[in-house]
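Just one protein chain is left out here, and the rest sit where they should.
Naming follows writing order (A, B, C and D), and every chain is counted from residue 1.
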Amino acid sequence: MTPLSLKAINFLWLPILPLITIALAAIVVLLVGVRVDDEESEGLGWLTIALLGVAAVFALGMIGQTGVAFAGSIAIDSYSAYFEIVILIATMVTVLMSLDYVAERRIAGAEYYSLVLFAALGMMLMATAGDLIIIFLGLETMSLSVYVLAGLARQDPRSTEASLKYFLLGAFSTGFLLYGIALIYGATGTISLGPIHAALTGDMMSNPLLLLGLGLMLIGFGFKVAAVPFHMWTPDVYEGAPTPITAFMAVGVKLAAFAGFLRVFLVNLAPVSAEWTWALWALAALTMTVGNLVALVQTNIKRMLAYSAIAHAGYLLVGMAAAGPQAGSAILYYLLGYAFTNLGAFAVVVALEGRGETSDMISNYRGLARREPWLAAALALCLLSLTGVPPLAGFVGKFYIFNAALNQGFVGLVIIAVLNSVMSAYYYFSVIVAIYMEEGGVQVAHMGARPALVAAIALSVVAMILIGVYPEPYINAASNAFHSALGAGVVRAASLQP
Amino acid sequence: MAAGLLTALIFLPLLGAIFILLQREPRAIWNSAFVFSLLPLALSFYLFAAFDPHQGGYQFVEQYNWIPDFGISYHLGLDGISLFLVLLTTILISLSLLYSGGGDIEERPREFCFFVLVLETGLLGALLAVDLFLFYAFWEVMLIPMYFMIGIWGHGRKIYAAIKFVLFTMFGSILMLVAIIYLVLAAREHLGRLSFDLPLLYQVPLTHTEARWLFAAFALAFAIKVPMWPLHTWLPDAHTEAPTAGSVILAGVMLKMGTYGFLRFAIPLFPEVALDAVPLFMALAVVGIIYGALVAMVQPDLKRLVAYSSVSHLGFVMLGIFALDPQGVEGAIYQMLNHGISTGGLFLLVGMLYMRRHTREISEFGGLWKSVPVYAGIFMVVMLSSIGLPGLNGFVGEFLILLGAFLRLKLAVVFAVSGLILGALYMLWTYERVMFGPITKAVNETIRDLTPREVAVMAPVLALMLFMGFYPKPLLSRMEPSVITMLARVHVAQARMDSEWRHSQLARTTDVTASPATPHALDSATRVAAADK
Amino acid sequence: MIPLTYMLSLSAAIFAIGVLGVIIRRNVLVMFMSIELMLNAVNLTFIALSSRLGSMDGQVIVFFVMTVAAAEAAVGLAIIISVFRGRDTLHADELTLLKW
Amino acid sequence: MPLWLFAFLAALAIVSALGVIFQRNPVHCLLSLVVTLLTIAVLFIGEDAVVVGFLQAIVYGGAIMVLFLFVIWLLNLPVESGPAGHLALKLFGSLAAATLLAELFIFLVPPHLQVKYSGHPPGYGSMENLATTLFANYLVAFEVTSVLLLAAVVGAVALARRGGAGPRPATSRGAAPR
Partner (left out) sequence: MTVDFPALALILLFPAVGVVFNLFWGSRAGRGAVNFVGPAVIFAAFFVATWAFAKILMMPAGGALAVRLWPWIVAGSFHVDIALRLDALSGVMVMVVTGVGALIHLYSIGYMAHDEDFARYFAYMNLFALSMLILVLADNLLLMFVGWEGVGLCSYLLISFWYTNPQFAYNGRKAFVVNRIGDAGFVLGILTLTAALGYHGVWTLEFTGLQQHADLIGPAVATTAGVLLFFGATGKSAQIPLYVWLPDAMVGPTPVSALIHAATMVTAGVYMIARLHFLFLMGPDAMNLIATIGALTAIFAATIAIVQPDIKRVLAYSTISQLGYMFLAVGCGAFATGIFHLMTHAFFKSLLFLCAGSVIHALGGEQDMNKMGALRKKIPITYWTMLIATLAITAVPPFSGFFSKDLILEAAFTSGHGWLWFLGVVTAGLTSFYMFRLIFMTFFGESRVADEKLPHVHESPPIMTIPLVALAILATVGGWVGLPDGVLWGNAFARFLAPVLGTYRGLFEFSPAVLSGLASMASAAGILLAYVCYLRMPGLPMIVAWKAKAVYDLLLQKYYVDQLYDLVVTRPLFFISSRVLNRAIDSFMIDGTVNGTALAVETSGELARRSETGNVQHYAFVYLFGAVGIVAYYLYLVMR
């Protein structure tokens, strides 16, 4: 073993500049925050948004590069950039919709925003990870922050309960994930993704230890993306957590989880894809079906959206099962559209929770179209996109994924998927029914007073429509990102051959 | 030819819809909506005039890249098959807007006009799309506004009806989406690239099983939309609960989307399977004809009755389509228009009655002729057109359909003609119960006759009925070339199948002479020859 | 040297025991302890493997895992405390405000 | 390490682990957990992971467990009152866990256990070696852990500190008609 020499480490600070920015941002927000009273945390929020913006700008710089840094623990490629940017934007929107919410409920602003930033950092780490340990640490950073965020509305017992459940099950599944990492380490002798990819040749591909590790990691990721049967936490946590955090979980956490999931399985475990596609096939079918079935009978919109999120995880898993470059791109694109759609929907939910009182019952949405036509329209559009009605983002995403799956010959799975999306139409549309075709419901605090929230909604909806109506650039971005990841995977493999 | 016409046609209504969102005052909303529906109407008439009746292919074509990665392009085209449905759409939309403005829709006029115009965009888009993806997009788009129209301005179990409508249609169409993607992927081997362009996909060679399944998926989607028995049960509910304008558009145009789909996609894409399926579909069509008529006969609710009559009429259309010969198909297209006009007219009339009496129960009426003679007279004409009285539009279509079907499958026609009888039976019976006899309910003595506005709504309908009854040539001549081109594919397939059959015969027995072509081959061949000259 | 199978089987056993504990113990705190058991079982696996593979990575990972465990402990116990404050119970089957 | 010692430690570890999940009193659970951890630490050292072994003993056996203890005393938890109608759960849970264990065992028996053995490089497990690996290959990870700990602290404080998080009346769920 050579003595420690910094030569051995290829320092590339620039690629991790976004990460560094966010880390520092979290600390800055914390330090500034301790002087700010909980009622005036808006300023803090704007500061957060600004810093996120800066990070996003840095992230743009990573597009087009390929390679690894820090002895292969950080992957430098458009894939990372793509996810970092999307995650940062999603976080921005989350903060946007949090501004009034946090202040109104006198939630500790400093901790709130810095934890959001820490979570974002964890997510980005998962996206840029070059080895399993970074993925693990990123996951933990994200999770720990989100555990806390979910419980930050401390006066609300449901919030703390959600946080507890999330924490327990999260830690529980961390055990499985870690076990999986350990076994893969045992089988391949490394935890660096590139070498693992390189090692997957010959009889290694059927090494039982590898397969077991693979399975256990599948379980671990399955938990994070809320795949049935590892989904039980989702509805409870989504319901209990403060709504902006719910949005953050539904979007950010899912983005990050899939970022890692894809990076590990679709990119670096691709050679052994035969060993996991069918498991994912089953998971996908189960996830879609259960998610939609239960969503069908929900009365609380946050819970309903939680199950819908599960269902969408199912659609994404269809793509995973398809396991190919096209599938990867499809998933990346789908996640983009999905992110904005869900952010929009949750933003409307936040808006309806108004000052103080919550109103997550779908029945409270009755007659919304009369009182707040634009709000209603926004929610309706988001729901339609979730249903997969053209020309909104949701439709193109589904189309892309089904395309990929059929390309791999998964006709049965695709048929299950489309039947599911018919089923999903039922509950999405019944919300629209409440909004447009029924009377009653609750009065909403006037939106004019909450520009940030309006901005969040408008941004999401416009983005959603745009991504759907003219998908070309985004599809390109997605496929470039994924291919660069593949390329990087190969590059790393090559560069680290003994 | 002037490019951008079709785009303008499609998106003018959308423009109008957006424009309407900025209006506040109801009058202004109705007027601007009507005006914005007149623009596409005028445009479509221009297209009708400028249409080259000697050309079978697409005209006024526009094509731009949309999603090159998937070979998806924004490809529009107009041919003799879509031309008239476009006309029908624009006409009926204008009429229903004109009608709805007259007091039928009191609340939330802005949203109403918005949805109607968006719906028009969807319909026109679906009719003009030559790219499968584009078609599917519009196909789904037109679903949503109709859902809102039924759900918001409907009556009775409106929400049940709306959801049922959406789920039924989506169920079919989403499977079609799978089929579309599959087809495109299968085409890639042949074309060397992904492409959703219909003309290209026409030449994709498929294994028979593939073709079967794909055809099934397409057919299911369209059959639900048509609707063919036994997939029709969404229709009575939707039609009955929808607001008048909704029923008019639904019956007048939307159902045609199904039949149009068969003509444009299901059959030309998979001609062999279509030929195999002829007996099945003709059987279903005939069942639909008789079943629809019989069930309509015993409906206590006027709108429901008309709805079931649609099932019967669309049965005729399907019969003509699957005749797969010029007479049948042209008759079918013609019958689509007729049904659009006559059934649209009937729904308008029922709506007018409903506006006055707030009931559609037949038993609530009787002896209306005395109190509303003009209404009764118009109703009489529309009814006669709907039962296909010679001299009115209905007859031309029905006769051509029967002729075409007769050339293809005599037995089917033998049963189908009973539809003529039953049609007369239930329609006249209804008319008798509503218009004839003494006035039983006092309220019916005082209801007022049609307002000038309503007469203005009905006048074009009647005019069309007479014109199309006595001078169908300008229409038929325009659809002829396109129909022939469409059928050419079928005849080719027919010939191929016959030769295969002959070879199988040859393989089985040495006696070659004992394997004549099937009669279809003969007459289709002769007809093609005749058509070519 | 101890056969690898023994080591790994031992850790597997401890892991399973941890899993079982999570499922059968109603007390949230004890559930958390069981989770710690699981983590330690995994650590054992890492150590065993790394010494067989002769690479230090395993040990480093264990080092990280311990840190993470510590962090988790901090957060987890904080959560538990705040829950207990609100509901003054730590029994999983009594913390069911959120369901269905 | 001799096999008998391993056998002893293993038995001890398992017994104490079982103790964790079968004892009523949280404090006893905690104590048996500590025993397990220390046993494992010893096993670490036996596997030439001296540094990690001591860390295990200190960090776990020391810090974390003390933390637990504080909490237990802070909340002065009662002794868990018996299995309240959880028999089904206990039964099936045990079955499932047993199945999992069985499955794992099958994976871990020699024919399936394929690991590339290689001798220990000089100074394996030494502090220097550990440090080198840590700072050469896992620098980012190391930094991340620092952030992670910071986040954890922030989170813990945010949750534990009194006051704040203003009025948010708990809604009665299921109030609205379905």
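Quick note on the criterion: contacts are C-beta pairs under 8 Å (C-beta built on N, C-alpha and C of every residue); 3 or more make two chains touch, one makes a residue touch a chain.
What you see is a predicted model, and the numbers here were worked out from it, not measured in a lab.
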Touch partners, limited to displayed chains, of the chain removed from view: A, B, C, D
Hidden partner chain, touching residue among A:L125, A:M423 or A:M437: A:M423
Which residue of D:L104, D:V140 or D:A156 touches the chain not shown here: D:L104
Touch with the omitted chain, as defined above, among B:L78, B:A266, B:L400 or B:M486: B:L400
Contacts of subunit A with the absent chain, listed as residue ranges: 164-165, 168-169, 172-173, 176, 206, 208, 211-212, 214-216, 218-219, 222-223, 228-230, 232-233, 235-236, 275, 278-279, 282, 290, 293-298, 423
Residues from subunit C at the interface with the omitted partner, ascending: 19, 22-24, 26, 28, 31, 92-93, 95-100
Touching residues (missing chain, whole complex) on subunit D: 86, 89, 92-93, 96-97, 99-100, 103-104, 106-107, 112
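Everything below uses one rule, namely that only the chains that are shown with their structure count from here on.
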Comparison of C-D and A-C by number of C-beta pairs in contact, larger one: C-D
Distance between chain centroids, defined by C-alpha means - subunit C, subunit D (Å): 3
Length of the line joining the C-alpha centres of subunit A and subunit C, rounded to whole Å: 25
CA centroid of subunit B to CA centroid of subunit D, Å: 68
Shared interface positions of subunit C, touching two or more other chains: 15, 18-19, 49-50, 52-53, 56-58, 60, 64, 68, 71-72, 75, 78-80, 82, 97
Residues of subunit A engaged with two or more neighbouring chains: 1, 133, 137, 140, 144, 147-148, 151, 154, 157-158, 163, 186, 189
Sites on subunit D touched by subunit A in the complex: 104, 107, 112-116, 121-123, 128-129, 131-132, 135-141, 144-145, 147-148, 150-152, 154-159, 161, 164-171, 173-178
Of all residues in subunit A, those that touch subunit B in their complex: 369, 384, 389-391, 395-396, 399, 402-403, 406-407, 411, 414-415, 418-419, 421-422, 425-426, 429-430, 432-433, 436-437, 470-472, 475-476, 479
Subunit C residues within the subunit D interface of the complex: 1-2, 4-10, 12-21, 23-27, 29-30, 33-34, 36-37, 40, 43-44, 47-54, 56-60, 62-64, 66-75, 77-82, 84, 90-91, 93, 97
